[in-house]
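For this view, one protein chain was removed and the others were kept in their places.
The letters A, B and C name the chains in turn, as written, and every chain counts its residues from 1.
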Amino acid sequence: MCRFLCYKGPQILLADLLYRPQHSLILQSFKARERTEPLNGDGFGVGWYATNISPTPCVFTSLTPAWSNQNLRRLSEHVESSCFFAHVRAASPGMRVGEENCHPFQHHRFLWMHNGTIEGFWQIRRRLRASLPDQLYDAIQGTTDSEHAFAVFLQLLGDTERVCSAKEMGQALVLTIAQLERWTAETGSSAPSYFNFAVTDGQSIAAVRYVSNPALEPASLYYSVAGKHANERTVVIASERLNEDSTDWIRVAPNHVVTITQELTVNIELMDVVRLGSKMSPP
Amino acid sequence: MCRFLCYKGPQILLADLLYRPQHSLILQSFKARERTEPLNGDGFGVGWYATNISPTPCVFTSLTPAWSNQNLRRLSEHVESSCFFAHVRAASPGMRVGEENCHPFQHHRFLWMHNGTIEGFWQIRRRLRASLPDQLYDAIQGTTDSEHAFAVFLQLLGDTERVCSAKEMGQALVLTIAQLERWTAETGSSAPSYFNFAVTDGQSIAAVRYVSNPALEPASLYYSVAGKHANERTVVIASERLNEDSTDWIRVAPNHVVTITQELTVNIELMDVVRLGSKMSPP
Amino acid sequence: MCRFLCYKGPQILLADLLYRPQHSLILQSFKARERTEPLNGDGFGVGWYATNISPTPCVFTSLTPAWSNQNLRRLSEHVESSCFFAHVRAASPGMRVGEENCHPFQHHRFLWMHNGTIEGFWQIRRRLRASLPDQLYDAIQGTTDSEHAFAVFLQLLGDTERVCSAKEMGQALVLTIAQLERWTAETGSSAPSYFNFAVTDGQSIAAVRYVSNPALEPASLYYSVAGKHANERTVVIASERLNEDSTDWIRVAPNHVVTITQELTVNIELMDVVRLGSKMSPP
Partner (left out) sequence: MCRFLCYKGPQILLADLLYRPQHSLILQSFKARERTEPLNGDGFGVGWYATNISPTPCVFTSLTPAWSNQNLRRLSEHVESSCFFAHVRAASPGMRVGEENCHPFQHHRFLWMHNGTIEGFWQIRRRLRASLPDQLYDAIQGTTDSEHAFAVFLQLLGDTERVCSAKEMGQALVLTIAQLERWTAETGSSAPSYFNFAVTDGQSIAAVRYVSNPALEPASLYYSVAGKHANERTVVIASERLNEDSTDWIRVAPNHVVTITQELTVNIELMDVVRLGSKMSPP
């Protein structure tokens, strides 16, 4: 269980979202409010796009806590971006704290974050890895369920070189969850998995709020849209509201996907259960 | 504000005190109960004596949090000692997180830990440093009030090569506080300073619980004595009780000094106000 | 390509071998003489046995260079052992520098170090991993060829809970190389692999010096025996001679296995080619 944040809109200083809000992500690294445990001190990461320089994002991660990292503070005060992801980690029990396990994970143009736990991950890990093509298998550097889920997503998305739409990314998120659930089901486990994922290619963003047991509440997820006209619109997706009294924060309903298009249109859709139930070709 | 622990007694595994108690020091690194803020995640340190090998302690520190440090966990399961100190740090605002600022601080045979804050430290720092002999001035590696207080203590203790008694160390602790208070008073500041210090030379231990404003409660400090006979006695001094329901933990009264002699005799004494009030020769 | 050192004999201070020799392992971390590149600055590790405390070794690793690590220096001056391994790493291109990739690797009672490179490791990695039982598959934390080779060794050794002899460990080393060579051969690669491995269970030690192409010189490996009587005998195996003028250092001949028994008997044997050629059941 971690906390994360996605931004798309006009170019802004990273610090404006990471440090300055009343309940900023950096504050959430030790005072998260919507988790039982307020601490997310097992490293952090931020990935931003400087589209005039490169289509791939710049990723900065560290295994030290976000609240005391001077490099993060200085970068945040000097880097502007129109699309970035940030994540503060609470490592699952038994998972190493190390840079290789810090979110956001990157693959070519894509960034990926996860807040949650794949139940029984150790039971499905070999099967999951066996399903991957060499290129994605070899790209995995760490041991987290999150990074492995990213590899599944990338395979389901298909060719990662072409430009894809927010809708396609959202659909691939749903397929990823379906695939992970199917593998977990085969283990006979009935414990719940928490899947709050966020992904971007620097143009569009998709995120999902989901828990496998419908009787449970998924991990918290909100979004906020500001600006009337598309060219001044800013969209933030975040695990927790960045300020308390704002009426601007909308809670993402359970089992819904949020997508932000290149043109900053925001869509919220119930996850496609047909897809979830559909058969995928077994690996 | 931090949390710390001192042990003297028969040789035991570090893990037996650092990890295994219900409310262990490692747990206190993120779930301290007797501070407003439960988090002590700005690095840690442990110093132990292997008296058959060396009169100086072995110090292991890290700027990463204690709860996730695999080296600490492995060392704790493989190192035994009859005298050791351990500390989990919550850096004061503006103080760097780095190994140079991790407790316990070491000088020759001595270890030093602090839980608290010297009010107005930045106002008195130059004066404090000017009072030190070159050897102690040059030994300071970091920027904390704690390490500077250690240098004052060592100067007041005098020749640090000779063996000194628990009582002498306790008296030097009181003199150190008196000196720091006098300098602070000169700045006109009336904000309170918190001085929970612990010091050892590997033979004896002295610790103090003190706040400069008598109307306030000092930071928490407890001790526990087990074993009827001196040769099987174990003494622990700790910021928080390591187990909840124990009747063994005794709260150190405000403004009292705890000393543990080489023979494991424990004394609790009210701080000597005459000393506190006495004039020291100005540096 | 890295540098390593194994010690077995009477209890000694780690620093006596790591720091004090004229051409110590710590010096080799930046001034190795028998590699083209003198630098081994990509982290380090030391693992030692405190047999009165635990049958498993204590491992201390860091991703920072050995030459400047203050924790290593202090530990080395305060820890004694009668059996320890130490390693300074030069990461192969493309391999992450991180604690998860630092040698010695540990599994239960065993420590493992590697100096060399498995040619075409990325081509055989999936096949190698597929051959492992879950317990060994899941134990792999990093991405190095070295740690993967360790898992192959452990599988070939069989039950890792029982006590095994130096001879058995030496044989399992040869089988491990044979297995790795067979997989590499299947990839069609003809580039040479370098396999200087060392392994211990805390009682016995086995090490091997091998390069797959007999026309080439394997990475350097030496051993040194001191003390006439078994009860005062000390044996060191090291990538480089720790002092220059000593006549005590014997170069391990190519394709030979060195074993040190519990009783400190040293054997040097040519690798068993029959075993190397024998068929293993394909995974």
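Heads up, the rule we're going with is that contacts are C-beta pairs under 8 Å (C-beta built on N, C-alpha and C of every residue); 3 or more make two chains touch, one makes a residue touch a chain.
Being a predicted model, the structure only gives us computed values, none of them experimental.
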Neighbouring shown chains of the undisplayed chain, as defined at the top: A, B, C
Residue in contact with the excluded chain [from C:26, C:59, C:91 or C:172]: C:91
Residues belonging to chain B that touch the chain removed from view: 96, 98-100, 122, 125-126, 129-130, 134, 137-138, 141, 143
For chain C, the residues touching the chain missing from this view: 30, 39, 41-42, 63-65, 67-68, 70, 91, 96-97
In chain A, positions touching the absent partner: 13, 50, 53-54, 56-62, 70-71, 74-75, 77-80, 99
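In this section, only the chains that are shown with their structure count from here on.
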Chain pair whose interface holds the most contacting C-beta pairs: B-C
Computed distance of Cα centres, chain C from chain B, in Å: 41
Rounded Å distance between chain A and chain B, as computed from the means of their C-alpha atoms: 42
Numbers and ranges of chain A residues touching at least 2 other chains: 96
